[in-house]
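The structure that follows is given in the form of structure tokens.
Missing here is one protein chain; the remaining ones are kept as they sit in the complex.
So, chain A:
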Amino acid sequence: MSEINATMTGAHGADAGSRYHVREHHPEQGTLLGFWIYLMSDCLIFASLFATYAVLGRNYAGGPSGAELFDLKLVAINTAFLLVSSITFGFAMISAQARNLAKTQLWLAVTGILGACFLALEIYEFFHLIHEGAGPSRSGFLTAFFSLVGTHGLHVLFGTIWLVTLMFQLPKHGITPENMRRLSCLSLFWHFLDVVWIFVFTFVYLMGTLP
């Protein structure tokens, strides 16, 4: 009897439904959950920065306002970079899932380049603003703006460094479960940054440009 049971368990183990069942009872080792909780705490950092911006966003101290400073075309291009990098990262994950190292590397490279373009444009924007005399010390609005957008930019920078690190690790060890886990964490991180950017362009740039 027990033997039959055992065999049945084995047979069931093969089909997807029961694997799912097993997974539900033993949530996998906690890396992805832990990383998700980190992202949620990161959310709170951004929430406090957004709250600061909401409070200080109209304190121009006689300085320039968002409507005068922001170049929406530049922001639109930046948004496009980040959005496209999201789907190229998705392609990298799909390739990694299919254990196709070359394609994974290719899509990761494309994602990294898009991330670097985003950063380059943002650094250009920051230097342009500072050059115009609209640096972070000019007004409460600009302090809040630079802290919020700068923190997001730093996240993208670290995400890009992480991505480059993985591009060295992948060919060295192959697409092992460990590397797959790292990729999944970075995938969460990268898409999370895109989510934060939705709110940055909506609340800071678009609303800042409105009269």
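Note that a contact is a pair of C-beta atoms (placed from the backbone, for glycine too) under 8 Å apart; a residue touches a chain by one contact, two chains touch by 3 or more; residues count from 1.
Operating definition for what follows: contacts and distances are computed from a predicted model.
The listed options are "Multiple sugar transport system permease protein", "Cytochrome bo(3) ubiquinol oxidase subunit 4", "histidine kinase" or "ResB-like domain-containing protein", and the UniProt record of the chain not shown names that protein "Cytochrome bo(3) ubiquinol oxidase subunit 4". Touching the missing chain, out of A:100, A:151, A:169 or A:209, is residue A:209. Hidden from this view is one chain, which touches chain A at 1-3, 5-7, 9-10, 13, 19, 22-24, 26-29, 32-33, 36-37, 40, 43-44, 47-48, 50-52, 54-55, 59-60, 62-65, 68, 72, 76, 79, 83, 86-87, 90-91, 93-94, 96-97, 177-178, 180-181, 184, 188, 191-192, 194-195, 198-199, 201-203, 206-207, 209-211.
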